[in-house]
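Here the complex is missing a single protein chain, while all its other protein chains stay put.
This part shows chain A:
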Amino acid sequence: MSDLPLIEVRDLRKQFGHVIALAGVSLRVHAGEVLCLLGDNGAGKSTLIKTLSGVHKPTEGEFLAEGKSVAFASPRDALDAGIATVYQDLAMIPLMSITRNFFMGREPAKGVWPFKRVDFRSCDDIVHDEMRRIGIDVRDPTQAVGTLSGGERQCVAIARAVYFGAKVLILDEPTSALGVAQTSMVLKYINQVRAKGLGVIFITHNVRHAYAVGDRFTVLNRGRTIADAAKREIGIDELQTLMAGGKELQEVSAELAGMV
C-alpha cells in the first residue's frame, strides 16, 4: 500500500439549489485497497461518486488525485485520469454484442483514414481472454450482452474498466440486484481487482457484502461522513448500527417488534 492516496477528498460539499446533497464528506483510497462507502438511501452516495467521476462539479471542497488537485469537466476527464465508474445502470447495451459493448467508445482502429477499420475478430479474442482470466467462460463474445446474467454483466463492465487502465474503480451498488451466487462472483472479482493493485470504491447498503471485501469503511448519513474506520477497528455489528442512522440494532428490532 503506497502512502499517497489515489483519490482524496476533504470536506466536499455539493448543493443542488436548496438541496444539500453532500454537507462535508472526506475520504481516501489507496492503491490495493477496497473502500466501502455505506449509507442509507438518500445519504448522498451516488452524488459523491458522480462528483468523483466528473458528472457533477463540487460546490466546495478539495479533490486530489494522486496528490494533485483536480477539477473534472466531464466523465471523459475522469476516465483519462484513471478513474472509472461502473454505474448502477451499467452503461451496457443489451442488444449489442459483448465485444462491441466492451470496446464501446474506445474501439481500436487501424489503417489510414478513410480506410480506418476495427478488427472486431481480434477484439473478440481479447474479450474472450479477459473474461476467462476472471473465471467467466464466454463461449461466444459476439453474443448479445442481454443474454448474460446480471453478475456476468457486472463483471464485463468491471473487466472493461480494468482493461482500459483504470487506477481507481468506482462501483455503484454492483450487488444490489443480484442473487447469492452472482454476488459472490462479483465480490470475488473485486478481490482480484484489489490484488492487481487498483483502488476500489465499493458502494453498497449491504453491510455483509461490504465486510466480505472491504479494507476501510466510510459511512455517510444525510450528506455527512459519520464514520471512517479500518476493518480491524470496527466490527460488523457496529457498522450495521451506524448504517441504521445511529440507532442501536436492538432499538430497531424493538421498533419492528412493536409493528407486528
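FYI, a residue touches a chain if its C-beta (ideal position, glycine included) is under 8 Å from a C-beta of that chain, and two chains touch if they have at least 3 such contacts; residues count from 1.
Heads up, the rule we're going with is that contacts and distances are computed from a predicted model.
The complex includes a chain that is not drawn, and of the options "Xylose transport system permease protein XylH", "Probable oxidoreductase", "Cytochrome c" or "Acyl-CoA dehydrogenase" the UniProt name matching it is "Xylose transport system permease protein XylH". Touching the chain that is not shown, out of A:70, A:118 or A:229: A:118 (per the contact rule at the top). Contact with the chain that does not appear here is found for just one residue of A:64, A:96, A:229 or A:244, A:96. Within the entire complex, the positions of chain A that touch the omitted partner chain are 75-76, 79, 87, 89-96, 100, 103-107, 109, 116-118, 120, 122, 124-126, 128-129, 132-133, 135, 139-142, 144, 146-147.
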